[in-house]
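All protein chains of the complex are present and in place, except for one that has been dropped.
A, B and C label the chains in the order they appear, each numbered from 1.
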Amino acid sequence: MTDRPERIDDDVIVCRCEDVTLGDIRRLIANGYHTIDEIKRISRAGMGQCQGRTCRHLIARELATALGVSVEEVEMPTFRPPTRPVLLSTIARGEGDE
Amino acid sequence: MSKKSADIVVIGGGVVGCATAFELARLGCKDIVLVERNTIASGSTGRCGAGVRQQFGTELNCVLARESVRIFEQMDEYLDYKPGVEFRQSGYLMLAYSDSQWEQFRRNVKLERSLDIDVEMLTPEGAREIVPFLNLEGMVGATFCQTDGHANPFHTAFAYAQAAKRLGAEVLTHTSVVDIEVENNRIKAVVTDKGRIETSAVVNCAGAYSAKIAAMAGIDLPVWGERHQILITEPVEAMMGPMVISFHHDFYCQQTPHGSFIMGIGMPGEPKSFNIHSSVDFLEGMAKTVMKILPPLGNLRVVRQWAGLYDRSPDAQPILGECPPVERFYNANGFSGHGFMVAPIVGRAMAELIMLGKPSVDISKLDAGRFERGELVLEPAVVG
Amino acid sequence: MNLLKEVDIAVIGAGPAGLAAALACAEAGASTLLIDANDVPGGQLVKQTHKFFGSERQHAGTRGIQIPELFAKKLVEHPNVETMWDTTASGYYDSGELVVEDGKRFIKILPKRLIVSTGASERFVLFENNDLPGVYGAGAVQTLMNVYGVVPGDRVLMVGSGNIGLIVSYQLIQAGVDVAAVIEAAPCIGGYLVHAAKLRRAGVPILTSHTIVAAHGEECVTGATIAKVDEKWQAIPGTECEIECDVICLAVGLMPLVDILWQAGCEMKYVPELGGHVPVRDDNMRTSNPNVYVAGDSGGVEEASSAMITGEIAGISAAESLGLKAPEADARLAQLKADLAAIRSGPAGEKICAGVCRATVCGGVWE
Partner (left out) sequence: MGRFTGGLRPSKVRLKDHPILDFSAGQEVAFTFDGKKLKGIDGEPIAAALHANGVRVLRHSPVSGRARGFFCAIGNCSSCLMTVDGVPNVRVCTEPLREGMVVETQKGHGQLPID
């Protein structure tokens, strides 16, 4: 992993579920990971319980500045069910109350 | 598009494509181009359960798996990959729920041990010593192989891709193949949406889309997409070592190094398709099945469900090697759900076949011609 | 196996938009299911103690908390409406099935049409130690204080001077909590000056062109560092200043909650004027997925009065797409669209109009 000049806010937390910092994201972008999906897969940012609700926008903005594009052009990963974590026992119980 | 010509074009940026590109470069092939229409590991590789096992019922699959495990064991050094591919040998526990299944397991273990794969036969109580909260109801016995395990599919594919690039291969992502020019059975060029690459050789690692690629070269390849659904839970402290598999329930489940559980079940009647949407029926079936076999996991929360495609072949075995009548059109697809675990050895065998004419592992029985010859390879130990 | 509950229209989210949409569907004769993750209707409204702004027609002047009661009474009595509280919309699948769960039960529903009115949630700000306990979104502070009557802390630094930042600061003062300052990165105050004036009278400094640089504290917030910013909102070294506080409340804007719209495969677009990614829609609030409509803040962050209108428009349109119409529906629809244009015509509406225009399919109608 090549490095790049440190910046003051490098150790700010971007992904709270997996403790990924802004510095981590910048290093990955500098090493050629130019999509949110790739950054998610290699750093786990966006794979936590909140499924990227907080970090995906912050990563998109960082990518937009680094690649010199508008945030609109950054491809956003989709959301998949469930919208919030749900117990396997609740799924298995279904309608029933037992 | 900087590249106009190449000695060989590898189509598909999954783990099989990346491994093949690396092994070709390692054997001295100079001008390699790998084309991937999306990003590395964005297809089935990035969606699979990423288990690595050696417990199979045919010699061919056992050998392929055994050789792959040996490569996985040294992979971080072999590919000089600092972040690590997270390969962990916590074993596979295969559960048998009928006498006929138990007999089949016994035969498999005899074969596996003859190929020095160390597998134990366990009573249900023996299985519970490995997974204390296993529900033994209806279980006849289990087999366990400690050297089976699990790796991170993203890091594995990225590791191979980066190593290939370091040896001079060119990896072109966001580049889709639209045509393959063939003249009297010789490949002239691969045409992509970013430009034309002159080449005389192609390796078809396009997974579930391999038939579409083969058709561009005039080849009718019996490989199709078959959706398989999967889910991941939130992480908890380590509590389950091995991957637990039950063919009887069409079920697999594994706790990853990160602490979350990955699990899936086969859904009967899944049509041939490229559909990777999720379904509610999968969630319900999965929850009921996992709570029957591993009851305490009922207290785990599902965080995400998704789906990927098996690249199915008629006998659920890989299709490897050249594909006459077209010269130097090589297939490495049809893995039917086992691509990740055999990718390391398949990449090497394909490179050896292409560069040296003879792979170090005999893959001749897995050629595409076997279907016309009626020589299917039947493997009993497969999850649906 | 679970039985599948069939219904004409399911409405997800019982805030101002969802309440208006559900009522419109019911009055058009559609069997309507209204779902909300909270145990009471009203969404963000429940947390508002301030008088309601917006046009007279939309219950302006009534306190936020009373508004849901008006709707709730009408809805609960309506024979076409069924409500499910404490219930989260968990998944919407390409089979058209909607799965909802309340932590105990997991229920499958098959709505012919879906209206998504899930509102918006806090945007987050990047600063050092922004994950310390004591750093709260404004919604979290309102929930704690206005819904559960628990004081968030002793001394609050409010980040953001939009309406929410100003109103929550005033609500903190109403609850006897000290507000150290309100800071705003832009050169001017974001919200209505009537709210800003109330704060100034209460002695709260409002510092424009300031941003937060860091939060301090080992295990909890004990203070913050703020600094002046240049025109590109970058902190100017040397202008740092320490603030003693035990709560940092983030009110820098809202982002539409659009998970279900992504799951429904709706065409999404990034529209900063509306708060982030929103579904492309037509003039009747229908998204690119013909079975899915959007209403309220999840289609773009505006105010509660616009949310009630887009809710009713979505309700009338969704019912009409099933051949169900209340008397005078066309006249009502025209009136609503006029009201919406009126609300958006004000000075603050310029930005919103530009955003809505970019988020609307060209010509306002899907082919």
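In this text, contacts are C-beta pairs under 8 Å (C-beta built on N, C-alpha and C of every residue); 3 or more make two chains touch, one makes a residue touch a chain.
Just so it is clear, the structure is predicted and the values come from calculations on it, not from any experiment.
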Displayed chains contacted by the hidden chain, counting the whole assembly: A, B, C
Contact partner of the left-out chain, one of C:K112, C:R155, C:K198 or C:K269: C:R155
Residue in contact with the excluded chain [from C:E244, C:E267 or C:E350]: C:E244
Options C:F71, C:Y93, C:F106 or C:Y136, residue touching the unrepresented chain: C:Y136
In subunit C, positions touching the absent partner: 37, 49, 63, 65, 88, 121-122, 131-137, 139-140, 143-146, 148-155, 174-176, 178, 180-181, 205, 207, 218-220, 241-244, 246
Touching residues on subunit A - with respect to the absent chain: 13, 16-19, 48-50, 53-54, 84-85
For subunit B, the residues touching the chain missing from this view: 132-133, 234-237, 239, 259, 296-297, 299-301
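Just so we're on the same page, only the chains that are shown with their structure count from here on.
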Graph class of chain-chain contacts, one of line, ring, star, complete, other: complete
Between B-C and A-B, the pair with more C-beta contacts: A-B
Chain whose average C-alpha position is farthest from subunit A's own: B
Separation of subunit A from subunit B, taking each centre as the mean of its C-alpha atoms, in whole Å: 26
Mean-CA-position distance for subunit C and subunit B (Å): 45
Two or more partner chains touched - positions in subunit C: 1-2, 91, 93, 99, 106, 108
Two or more partner chains touched - positions in subunit A: 80-82, 86-87, 91-92, 94
Subunit B residues within the subunit C interface of the complex: 277-280, 283-284, 305
Complex interface listing, subunit A residues touching subunit B: 1, 35, 37-38, 41-42, 44, 47-49, 51, 80-82, 85-89, 91-92, 94
Partner subunit C, residues of subunit A touching it in the complex: 9, 11-14, 16, 22, 53-54, 57-58, 70-72, 74, 76, 78-84, 86-87, 90-97
